[in-house]
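So the structure is just underneath, and the comments pick up after that.
With one protein chain withheld, the remaining protein chains of the complex are depicted in position.
Here the chain labels run A, B and C in written order, and each chain numbers its own residues starting at 1.
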Amino acid sequence: MVSIKAGILGATGAVGQRFVEALSNHPWFEITALAASERSAGKTYKKAAGWRLDTAMPESVENLEVVPVDPKAVDADVVFSALPADLALKVEPEFAKAGFAVASNASSYRMEKDIPLVIPEVNPEHLGLLEVQQDARGWDGYIITNPNCSTIVMTVTLKPLMQFGLETIQVATMQAISGAGFSGVAAMAIYDNIIPYIGNEEKKMETETLKLLGEFNGSEIVPADMRVSASCNRVPVIDGHTEAIWAGMRDKPTPEEVRKAFLKFDPRLKELPSEPAKPLIVRDEIDRPQPRLDRNMGKGMSVSVGRIREGIRYIAMGHNTIRGAAGASVLNAELLHSMGKL
Amino acid sequence: MVSIKAGILGATGAVGQRFVEALSNHPWFEITALAASERSAGKTYKKAAGWRLDTAMPESVENLEVVPVDPKAVDADVVFSALPADLALKVEPEFAKAGFAVASNASSYRMEKDIPLVIPEVNPEHLGLLEVQQDARGWDGYIITNPNCSTIVMTVTLKPLMQFGLETIQVATMQAISGAGFSGVAAMAIYDNIIPYIGNEEKKMETETLKLLGEFNGSEIVPADMRVSASCNRVPVIDGHTEAIWAGMRDKPTPEEVRKAFLKFDPRLKELPSEPAKPLIVRDEIDRPQPRLDRNMGKGMSVSVGRIREGIRYIAMGHNTIRGAAGASVLNAELLHSMGKL
Amino acid sequence: MVSIKAGILGATGAVGQRFVEALSNHPWFEITALAASERSAGKTYKKAAGWRLDTAMPESVENLEVVPVDPKAVDADVVFSALPADLALKVEPEFAKAGFAVASNASSYRMEKDIPLVIPEVNPEHLGLLEVQQDARGWDGYIITNPNCSTIVMTVTLKPLMQFGLETIQVATMQAISGAGFSGVAAMAIYDNIIPYIGNEEKKMETETLKLLGEFNGSEIVPADMRVSASCNRVPVIDGHTEAIWAGMRDKPTPEEVRKAFLKFDPRLKELPSEPAKPLIVRDEIDRPQPRLDRNMGKGMSVSVGRIREGIRYIAMGHNTIRGAAGASVLNAELLHSMGKL
Partner (left out) sequence: MVSIKAGILGATGAVGQRFVEALSNHPWFEITALAASERSAGKTYKKAAGWRLDTAMPESVENLEVVPVDPKAVDADVVFSALPADLALKVEPEFAKAGFAVASNASSYRMEKDIPLVIPEVNPEHLGLLEVQQDARGWDGYIITNPNCSTIVMTVTLKPLMQFGLETIQVATMQAISGAGFSGVAAMAIYDNIIPYIGNEEKKMETETLKLLGEFNGSEIVPADMRVSASCNRVPVIDGHTEAIWAGMRDKPTPEEVRKAFLKFDPRLKELPSEPAKPLIVRDEIDRPQPRLDRNMGKGMSVSVGRIREGIRYIAMGHNTIRGAAGASVLNAELLHSMGKL
């Protein structure tokens, strides 16, 4: 039984609450600090959070006092950041400088040269950037980031296709409302409707994917040589991003060859607590995956794929606030610990 | 004031009711027959229909007696068919043989060589096939079809792109539940969910589009030389199909050139009653079109486009049971009448 | 063709847009001023409004410049107020003092002794209060209010029950999300959910109803002698408030007697433009009224009732932002004009 002290930055929001859920019975981590905005600081978490998950708030955090988002106020070895991008931009370096490991779900530093953007099943070797980062910046701590939720769901399915010479990706997303936070989308805006626009989402998918699938040459990441074209849509689904993907590949594999590549995909991590039995679940039914039925597979950490057709076209689906956010950061931290870096 | 006697086959279903709505105050047509299954025949339309539109049932049809789907029972010049495909396959030729003009929304005969598949704004010249059809089959009447709802919405936007040398189309659809009829989708199946499969829909989009954009050489349609790859999804929206489209073109137009082509698109029909002021509405807002807000534009007959981006990518949206079904058939019949063929 | 200059206060919100819709082709009123917050003032209405109805914005208002909510900036005979209660509290008397007729949908002055709270079909005689009001306050103009949306829907059905000696009312509401404005309810809060609480709504229903059904004795309103107990819920419906009502009556009428009283209800107004053919529509089907199917009856101005059972229990339903808000205010102004008071 390890016990690593964990803080959560932005602990009261939609992703913050998923962090609390993921860490409250974790075998390695113990929540020692819940940090949020000035408005919440000083209150008990129970009062401040306005808990909105459909599981009860863990009793262990109910009476923790929320602290400000300030390295001096936070007692922890690692902090998980669910901060909005503008705030993360300012605060995360302060934590890294103060010696914290920062596992961030924010977009602010994902594309920075010396900051690793990691999905454990896809590019664990990019963690090598951490030394580059600490050398360059003179930090005791560091920042590690995970990608945008839509990027994660897609990239977990692209990794096993790299062997076929992946060249072009077109992806139309159908994204859940929880991706915008608890109050990010008004009911009047999305009910019986689709919003064919999500700010910056397309650009994130188009750039983050290339970094994730790129090569670490010892000092930097050489982006993958391919093109991604995304068309992002918000749909009336609570949790779970669904993606219609076209993957153009040099070797022109058949749908069956693609299916087998998905089935064989086995990233062999080191038995990390949040690692699902199958990172990629292949559904052979004609009408799966579906977000409401499949988003909780692998405790929300599995990505499901199906409808692999000529094209190559297929559907990918994953839980956006677990696999695509809080769970992704926690898995990164677990990987770091398993490698002795935490 | 013309008065053409119009019958509706399959008058009680979702599309059938849209036919009633479209024809009940029509300047040219008068509903003289409402035909439906044996179960309904003999009842008043009010009893049989279980009216489910959010406008009141037109009083003029309330007490019409529903007749069987049989040429002998139907008194009309033109019949509009909202029959299921298997029934249409058997019944529509009987009506055509008996001298009726059959304007069909069913898929059964869309791809038949001598049967025109028409969108008035796209390929009115294909009506030339009617003579070929009557010659070949010895029918007094004829069958004219309109495409599948998803195909219509897309093809109206593809027509103005033909000038750029259209080569490849990829389309991910987000289709409304009304497309499956009143009881086609269970609430438990689609609520808070997406179903990434609609039977035969992808094949329809991939074949019908080539016929629609093909050339009539006097005796047959030479399909357009391009490839369409579709990925069709059901989403929790009541009416309005939204489509994320990638159009690969030989001339590589810029988004602005594409936008201008959409704006200039003017099919110059002959002032048909159901023709919208603009068949194609270009939305410049960053987050439009949206089904709930835009599906009723042009009384449901306009297709809206927006988010024209590099790629070329854009979003198209249209009302599936009006522009994509009942309204499409009615517009076809209006075109026939304006050309003296009805 | 009359032409009364009409201003709208709070013109950009959910009810404000319904006012624009109701007044833009009105035979008597002409929109001459659109007033909104400082943030919007100076912009064209098109820019400021973020139009969110499913009909196109009337062209006539697109380029009107939004003015501040200030009597000096507004050129109009009558102003329709869709202001939030706190702002209405301050601003409406300023307009009345400056000589405007103020037809308000805000709750601020509904329960004031000398300010009439009116539903034309229910208590037109309460307009007598206007003289009392002007005498007491020395205003050139005046304020007239309409009730809360839930109150209106219910009270239109209670009026014809007064003859039976109405004593107790219990009502459980299922209210649409549009009642809270465009961004009043987050999608994450209401999707696949019910919120069994709406701030102040129960108190409004319990007090406004007594004033509406009370008697005007020449100088004041004597509230009706009955008790109302409300339990208000928000449900995932876009428009249309549904109410399960129990009405306890001294005379113990049968369901059929109640049904006949509803059918006979005929408030005989003076052919006002917004008056529906039937203020109360009685549905005899076993499962009606339903909000999506019935909310637009009478252009959104009819209240539908059904399922009249022993108890006496029944279901009432009406469009909350038309019958229950903008349309209610407009109908009040029409009534005033027909009486020569505008």
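What we mean here is this: a contact is a pair of C-beta atoms (placed from the backbone, for glycine too) under 8 Å apart; a residue touches a chain by one contact, two chains touch by 3 or more.
Model, not experiment: these values are computed from the prediction.
Trainee: Please provide the labels of all shown chains that the missing chain touches.
Mentor: Touch partners of the hidden chain, whole complex considered, are A, B, C.
Trainee: Per the definition of touch given earlier, which of B:E92, B:D192, B:E275 or B:D294 contacts the omitted chain?
Mentor: Checking each option in B:E92, B:D192, B:E275 or B:D294, the one touching the absent chain turns out to be B:D192.
Trainee: In the full complex, which of C:G10, C:P147, C:G306 or C:G327 touches the chain missing from this view?
Mentor: Counting the whole complex, the residue in contact with the absent chain is C:G306.
Trainee: Since one chain has been left out of the picture, which residues of subunit C touch it in the full complex?
Mentor: These residues of subunit C touch the chain that is not shown: 170, 172, 174, 191-197, 229, 231, 233, 235-238, 242, 244, 246, 286-293, 306-307, 309-311, 313, 315.
Trainee: State which residues belonging to subunit A touch the missing partner chain.
Mentor: Here the touching residues of subunit A are 52-56, 191-192, 292-297.
Trainee: For subunit B, which residues lie in contact with the unshown chain of the complex?
Mentor: Residues of subunit B in touch with the missing chain: 14, 52, 177-178, 181-192, 236, 238.
To be clear about the criterion, only the chains that are shown with their structure count from here on.
Trainee: What is the chain whose Cα centre is as far as it gets from that of subunit C?
Mentor: Centre of mass proxy via C-alpha means gives A as farthest from subunit C.
Trainee: Give the identifier of the chain nearest to the protein's overall CA centre, each chain being represented by its own CA mean.
Mentor: Central chain: B.
Trainee: Indicate the whole-number Å distance between the mean C-alpha point of subunit A and the mean C-alpha point of subunit C.
Mentor: 47
Trainee: Where in subunit B do residues touch two or more other chains at once?
Mentor: In subunit B, residues 191-192, 238, 292-293 touch at least two other chains, as defined above.
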